[in-house]
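For this depiction, one protein chain was excluded, whereas all remaining protein chains were kept in their positions.
Entry: subunit A
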Amino acid sequence: MTAAANTKTTATTTYHDDLEIVRQELDKCMKCGNCMAVCPVYSIDKVESAVTRSKIAVADAVLTGELSLDDPQVYHMVFNCLVCKSCMTNCPTKVNFDRIVLALRAALVRKNGLPWLKKMIFSTLKHPKLFDTGMKVGAAMQGLVFRTDKTKKAISPRSPFASLGEGFGFDADRQMPELTVTPLRDRVPDVIKVDKPALKVSFFTGDSLNYFYPDAGQDLIEVLTANNIEVHIPKDQSCCGVPVLVHGDIDTVRTLARNNIDAFDKTGSDYLITGCGSCGGAWKHDYVELLAADPVYGLKAKHWAERTYDISTFLTKVISFRKPMGEVRSVVTYHDSCHLKKSMKVFAEPREILKSIPGVTFKEMSAPDTCCGSGGSYVVSHYETASGIGKRKAEDINKTGADTVSVGCPACMMQLLDNINRFGNAQKTRHYISLLAESYRKEKGK
């Protein structure tokens, strides 16, 4: 049986399926307000409904029937959150707020279904081939709507579209990464062999590295092979599902999870490597949680969760990566992506890698782990708040005097690209793995 065929079969025992299950999480909140200090949405909106504890109070009111999920304000509140988990790291009683907000979103979708646009996009995600074709068509057509800044590989809306998009942040200044004509997985073979490999790993590319930052994806592969690692890139992998998960479409994310597990089971590799905090978090935590009640895939999800590593952790903790020798003259600062730091607890490793590169001067920005405001589609649905948050990030980056801001998550790279364009000093935004790859390349005088 294919994964797609058994979408709705599993028992309904997670908070994704039953809002009641989060009640005990709600009770943990003592309304102390510590979350206010770190919630990026509150820092801009300055209203209680933006603060975690209020979202908890509203969830409580929904459970007691005082408020209804159909209330448009409740709907708005439930989606006015980046699911960045900053509040969770500052919460004295360890309320797992991500569960609360995801449970609410899933309950909303169960009750009212998905809005048509989301439904359309998410259903194509379930059919990776169709989605892939769509992205390629999009890449071919983007020139009609967008103009390209060749040096940055960035695109901005052309004038008629720019004036339509004003107010939604799709104005003429809005920079987005170019959608690639040849995605990563079309650029490389399924298996990239090396002589006498030390290890065999599988690379989960995720959509962003595949379609938006394929060069960074190639850099990641190059770094692995430079460390004598054989790399498998299963062609039939699909989106990790996090963008869908955060919109409450649990059926689709379960389908994607099973698809991906099938694709990686076939490789039989020792490790699963990611280059994106969201993808890594999906494999390490979300799949296990979502498939807990599935007798077959539940176990498989656990198997992979134990073998999933962000590329930086893999390089520093699993193998001892070869110290790079080529000089990369650059002043670099590092932005801690929420999903990497707060979900995967990865923060020391990328810094260790950056500091190992000859020529790199590392400058820490103040509060490097405050959210950049991306939150996947949050930046589209709440452009104003997101760009308030992004502006602050850009200012922190400016203060370091760095010429490059390095990140470990493509979604943050997109947000930083736009905000540096608006508020920054023309700094480059690069995945830390690209800097390492560049150093390895320079060794060979390339």
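In this text, a contact is a pair of C-beta atoms (placed from the backbone, for glycine too) under 8 Å apart; a residue touches a chain by one contact, two chains touch by 3 or more; residues count from 1.
Just so it is clear, contacts and distances are computed from a predicted model.
A.B. asks: What is the protein name, per UniProt, of the chain that does not appear here: "Cytochrome B561", "2-oxoisovalerate dehydrogenase subunit alpha", "FAD linked oxidase domain protein" or "Peptide ABC transporter substrate-binding protein"?
C.D. replies: "FAD linked oxidase domain protein"
A.B. asks: If I consider the whole complex, including the chain that's not displayed, which of A:36, A:332 or A:433 touches that chain?
C.D. replies: A:36
A.B. asks: Can you tell me which of A:21, A:67, A:293 or A:318 touches the chain that was removed from the display?
C.D. replies: Checking each option in A:21, A:67, A:293 or A:318, the one touching the absent chain turns out to be A:67.
A.B. asks: Considering the whole complex, which of A:46, A:129, A:193 or A:355 touches the chain not shown?
C.D. replies: A:46
A.B. asks: Among the options A:19, A:58, A:209 or A:239, which residue touches the chain absent from this view?
C.D. replies: Within the whole complex, the residue contacting the unshown chain is A:58.
A.B. asks: Spell out the interface residues on subunit A facing the chain that's missing from view.
C.D. replies: On the subunit A side, contact with the omitted chain comes from 27-28, 30-34, 36-37, 46-49, 51, 54, 57-58, 61, 66-67, 71, 73-74, 76-77, 92-94.
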